[in-house]
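Everything on this sheet refers to the single structure shown next.
Note that one protein chain is taken out, while the other chains of the complex remain in position.
Right after this comes subunit A.
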Amino acid sequence: MTLLEIADLHISYGPVDAVRGVTLDVEKGGVVAIVGPNGAGKTSILSAVQGLVRTRSGTIRLRGAEITDWSPERRARAGIAFVPESRGIFGSLSIAENLSLAACALAEKATAAAQIERSLELFPVLADRLNQRASVLSGGERQQLAIGRALVSSPDLLVLDEPSLGLAPVILDGLFASLAALRDEGRTILVVEQNVSRAVRLADHVYSLRGGLLERLENPQDLVGDPAFRAKHLGME
């Protein structure tokens, strides 16, 4: 079953055409990764899925229902959880309050405590510091809180923008182990990731986005092994 269908999506910021006709399906239980150089339009696509940017044309469907005009909160309640590049942590709230906030997207409010418990099992650092202000957390801890919080709403679709950004290699291992565990649990994940070797290992399908145009990579492993291929799709080296 196709969980998320993006069809011919266009996004413009004034004169800048950031996304120019993107079509992408995400199967239920699948992991789709998008790679691409800076400014390619990756964040724009993910923001459009959560309803945070205005689209110029195209449609977005969740479980077959068109959600293109839905508010962000309605999408959250329909099962989409977004972890932005900036993490979106509320520094003036405690860690417990950050986690509990996501419970408002739960259909079954009574399960909130159990959901929070599960996130704390996945990210035990948070459990010891529940009553501290989130502003004191380090970058890696913030990322764990952001993902843990997204999971509290028990989302059907987890949307992650550059989860590895700014994290030390040791923390990365833990983070990607968690993401792999979520995948093996059957969660559907749409992730933008610059760390291609990790993205390729995690995802079922890898797409490259350049200048607002999306291309499916048949042999994503080449991103890791082939310098010319890598330079073409990531615009580096």
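By definition in this document, a residue touches a chain if its C-beta (ideal position, glycine included) is under 8 Å from a C-beta of that chain, and two chains touch if they have at least 3 such contacts; residues count from 1.
Criterion: contacts and distances are computed from a predicted model.
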Protein name as given in UniProt for the chain not displayed, "Chemotaxis protein methyltransferase", "Isoquinoline 1-oxidoreductase beta subunit", "Branched-chain amino acid ABC transporter permease" or "Tryptophan synthase alpha chain": "Branched-chain amino acid ABC transporter permease"
Sole residue of A:Ser71, A:Gln132, A:Ser197 or A:Asn219 that reaches the chain not shown, by the stated touch rule: A:Ser71
Residue of A:Ala7, A:Leu93 or A:Leu213 touching the missing chain in the full complex: A:Leu93
Selected from A:Ser44, A:Gln115 or A:Ser153 as touching the chain missing from the view: A:Ser153
Contact footprint on subunit A, counting only the chain that is left out: 50-52, 71-73, 76-77, 81-82, 84, 88, 90-93, 97, 100-105, 149, 153
